[in-house]
Structures are given as structure tokens and as C-alpha cells.
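Mind looking over this structure? Questions follow.
Removed from the display is one protein chain of the complex; every other protein chain stays in position.
And now, chain A:
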Amino acid sequence: MSNVQVATGVINLSEGDPGLVDEIKELGGEELLECIQCAKCAAACPMVLAGFSFFNKRVIQAILLGLRDALLDDSSIWACQSCNRCTEVCPREVNPFEIIQAMRRVAIREFALPTLSIEGLKSLYDTGHAVYLAGAGSTRAKVGLPEKPYSTVANPKALKELQAVIRQTALADLGIIPMDESDVTETCEV
């Protein structure tokens, strides 16, 4: 959406990107075209109650209109709680949550992802945990637990296994995070 369109609230449909629909379908939003904009998903969505610009129904509408830039310029798709109320109530089995995820996948392919997501992905690769608190050892000890949980952080072989898995995924092809050797020192709260 151009700045003029944002200012006037008028959408020039000839500027829409017709390829966006196919991209969404390829990235997990297979049932996109089943949507009849009935808004049952919106009635159940916490993003509506919280006041975000784009929630399930409006994301789908914007995709159908090809408003790629409008969706990429707004952070709303990253606020989706993945709560799946929309999936539960949709009468057409559109799976609106999966379409928001697919829109995130489009955004990531254009490097339009929040810093926190990049940090979460880096933390996942480096430690095996997307949410990781480097100083948690003392917190764990305080309640009588070993400083490291029985996860990849306490098991170098398991971490290498996980990294070998991640290196074969689209994340590696996209080059969003460095996948070289690194020390586990950072904290990340996604």
C-alpha cells in the first residue's frame, strides 16, 4: 500500500500483487480461497480485542487483494498468539491461523521479520531453546534443580543432532542466522 493510499484510506486494486495468493498457498495456507469473509474468526480472535490493525479476517482479505507491502509494513501478523480459536470456529476449514503463519513465511523470505524472531531462531540453533535465559542456572539451583535442564544445553551430542536437523531446513537456505560454531552465552526471551 503506498503512502498516498494509507493517507486517503483508498486502495488501488491495480497495484495489488496477484502472486501473493499462490505464495501463501505454497507456504501452508492451502485453503485460502475457501474464505468467504464471514468474520467468525475475527469474532473469536484476541488480536481484535487487543486492537491490532490486521487480524485473521483482515489478513486474509489483504492477501486476496494482494496488499503485500501493507502486511509487511505492519507488525500485526507477528502478534498472532497461535491460539487457534479461529481454526476451531471456521465454518469453511480455512485454518486462518495457518494463513497468518504462511504470511509470516512470506515476510521471512523478504527478511521482514522482527528482531526477536531472529534472536529466537539464533538461540534455538545455538542452545536448542528459542527462549533461553543465560543466568537461569542460579534460579534453578535456588529451587533445588541441576543448573542445566536435561535438554540440548546439557547434552552437546543432542545439540549437534538438532543443529544437523536445522541445517537441512528452509532456515538454512534462507540464511537468516549464522550457523557456525558459537558459545552459549546469550539470553533470548521471544
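The criterion applied here is as follows: a residue touches a chain if its C-beta (ideal position, glycine included) is under 8 Å from a C-beta of that chain, and two chains touch if they have at least 3 such contacts; residues count from 1.
The rule is simple: contacts and distances are computed from a predicted model.
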Complex member absent from the view - protein name from UniProt, among "Electron transfer flavoprotein subunit beta", "Zinc-binding dehydrogenase", "Heterodisulfide reductase subunit B" or "Acyl dehydratase": "Heterodisulfide reductase subunit B"
Return the single residue from A:38, A:64, A:130 or A:179 that touches the missing chain. A:130
Can you list, in ascending order, the chain A residues touching the missing chain? 27-28, 46-47, 49-52, 75-76, 78-85, 87-88, 97, 101, 104-105, 108, 113-114, 116-117, 120-121, 124, 128-133, 136, 139-140, 142-145, 149-152, 154-155, 157-159, 161-162, 164-166, 168-171, 174, 176, 189-190
